[in-house]
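One protein chain is absent from this view; the other protein chains keep their places.
In order of appearance the chains are A and B, and numbering begins at 1 in each one.
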Amino acid sequence: MKGQRLRRVFVWELPVRIFHWLNVLAIFVLCVTGYLIGNPPALLSGAEASNRYMFGIIRFLHFTAAYIFMFNLLFRVYWSIAGNKYANWRNFVPTNGRYFTEIFKVLKIDIFLQRGKEHMSVGHNALAGFMYFVIFLASLFMVVTGLGLLADNSTWWFTRAFIWVPAFFGSDFAVRNWHHAFMWLFIIFTLIHVYLVFYHDYVEGRGEISSMGGGWKFIEEEQFQAEKPE
Amino acid sequence: MAPITPERRLTYYEELRHRGYSRRDFMKFCTVMAAYLGLEASGTAQITKALMNTPRIPVIWLHFQECTCCSESFIRSSHPIVADIILDKISLDYTETLMAASGHAAEAAMQKTMKDHYGEYVLCVEGSVSNYGDGEYCCIGGKSSKQILQEAAAGAKAILAWGSCACNGCVQAAKPNPTQATPIHKLVKGKPIIKVPGCPPIGEVMAGTLVHLVTFGAIPELDRVGRPKAFYSKRVHDSCYRRPYYDAGLFAETFDDENAKKGYCLYKVGCKGPMTYNACGVIKWNNGVSYPIQSGHGCIGCSEENFWDNGPLYRQMSSFPGFGIEANADKVGLVAAGAVGAGIAVHAIATNIQKRRLIVDVIDEGKKAEKELDNPLS
Partner (left out) sequence: MSGQRIVIDPITRIEGHLRIEADIQNGKVVDAYSSGTMVRLIEEILRGRDPRDAWAFVGRVCGVCTSVHSQTSVRAVEDALGIVIPPNAEYVRNLMECAQYMQDHVIHFYHLHAMDWVDVVNALKADPKKTSEIAQSISHWPKSSPGYFSDLQKRIGKFVESGQLGIFANGYWGHPAYKLPAEVNLIGLAHYLEALEWQKEIIKIHTIFGGKNPHPNYLVGGMASAIGLDDASGINAERLAYVETLIKQGQQFIEQVYIPDLMAIASYYKDWGAIGGGLGNYMVYGDLPTNGYNDPSGYKFPGGVILDKNINEIYDVDLRSDTEVQEFIERSWYEHEDGNSAKGLHPWQGETRLKYTGPKPPYENLPVEEKYSFLKTPRWKGHAMEVGPLARVLVGYARGRDEFKEVVDRALKTLDVPVTALFSTLGRTAARGLEAQLTAIWAKEFYDMLITNIKNGDDRMANTDLFNPERWPKQAQGVGHTEAPRGALAHWIVIEDQKIKNYQLVVPTTWNASPRDPEGKLSAYEAALRDTPVADPEQPVEILRTVHSFDPCMACAVH
């Protein structure tokens, strides 16, 4: 048997990598500050309010991260047209039957650990792509509900434009509740996502983890040929 | 034009004429107002008639499923005081709480206003309508609240929905809403409805809204859900004098602890001020004496839609529908995250068993490739 022939493939362009890590950072900050906004810590301090602005800072961080998160997201939408084939929107949005067959296959082999031929995509596999799509929708939801919460007290036309959100949900209570609840979707996504990245790295040995650093993956020559770049 | 004696109040028309406006100006005003109120062309005639003949706007105030605290709050208004409103500004032709007549005589008073001032009177509704069955859970004079509302709404110029009951069903609409308590806007279509929510609303806010209607002859500017912007455009939190403590992260942990005595923010003991639109922090209650937060209790969100089901009062995060009162988003989320973590652990172990072959193969292949590199000729 011949040894593995691995080709060094440039998968994640710099903008994708920057997007990814900005996104990670923003979500981390948003979850921590968001959680604190919802459940402030017990501080039995004798300090005077005039000397402190702790909660104001937490909220400021949340809003700053929120805007970074939002513009980053918008940029990624643009890059899904402008970027390379691995960054293209078709990797995320289920558009054809093959997509679903692949999801099913990945589910069977990677998730339920059935025997069968490993599916080794060069870019995202269909299931991963689909999960990113879901989290993209969830991100939109966070942006819309978040801006909805800001809308009433803002004078900026952009935030004002989301004034319909609380009305749509019935009240600010509902908006805030859903905004809060959806945080857990991000936490759970991250757990699974990071685990699977490690899983693939461990099982397939193609440098998955470091790929989001340098952009390179190491792909079997046969697989690369089978999935020829256009 | 009827002769004006000092004994008689001027009608709107007479008043305008006295100020030097022509009849044409007056008609124009009526047309504009009809358009503003969303009435058809025929509405102009009604308004003209109303303003020519009616010195005080007739008001019918209905009571359905309620606790009368909206009426009580209304009579607490300090500016304007209620005696002035009912003697000088409006003609309160029907209200079960204050009117002299009872039974048939009361009915007759309402019918007369509905007939004589069709299209002109303001309809105030306190309470929700029971939309269950034939309406048997709320009857007055043998008629169901549903029927009474429909009849009275037909000729109303505008409808004022008083309090959370009329605006969103309030306490009787809390789960499981056994009587199908229903807010007014869900039952009446095609009429301007002004929502004045709160349980009850602040007396001055009620009086202010009514007086705006009467004084300016127009509906005040409303917000996205139909509340007067003047009173409902800010959250309690945005005008709360404890806000600096909130920003500083200084919170009362329990009622009556040192922090509570110092007047720290009540967020952690359940204050719903950050989600509640009301004027409590600015206008305050009972002529500016205090408001819930100033008296040490968190805002319970009494002017918000379905506030009774927005979770227990003394917890910040609300319960989530379908999970019972002890569950909230964080508990559910934490359990889910825990389950996922456990799943990951199981998956990792299973991977090492199930995929052992594959992993070993990949490693072997790597070793082989390494060897090939070390000994390119073998």
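The rule is short, and it goes like this: a contact is a pair of C-beta atoms (placed from the backbone, for glycine too) under 8 Å apart; a residue touches a chain by one contact, two chains touch by 3 or more.
Keep in mind that what you see is a predicted model, and the values were worked out from it rather than measured.
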item	value
Shown chains touched by the chain that is not drawn here	B
Residue among B:N131, B:T179 or B:T209 touching the omitted chain	B:T179
Touch criterion as defined above, residue of B:A154, B:V171 or B:V225 at the omitted chain	B:V171
Touching residues on chain B - with respect to the absent chain	7-9, 54-56, 58, 63-73, 75-78, 81-83, 86-87, 90-93, 95-103, 105-106, 108-109, 130, 133-145, 147, 170-172, 174-179, 181, 199-200, 202-203, 241-242, 254-257, 260-263, 280, 285-287, 289-297, 300, 302, 308, 312-314, 324-326
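Basically, only the chains that are shown with their structure count from here on.
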item	value
Geometric centre distance via CA averages, chain B-chain A, whole Å	37
Chain A residues within the chain B interface of the complex	1-6, 38-45, 47, 49-56, 58-59, 111, 113, 115, 118, 152-153, 163-164, 166-167, 170-174, 176-177, 180-181, 183-184, 187-188, 191-192, 195, 199, 202-205
Interfacial residue positions of chain B with respect to chain A in the complex	224-225, 233-235, 238, 244-251, 253, 258-259, 267-268, 272, 274-277, 301, 304-307, 310, 316-318, 320, 329-330, 332-334, 336-337, 340-341, 344, 347-348, 350-351, 354-355, 358-359, 362-363, 365-366, 368-372
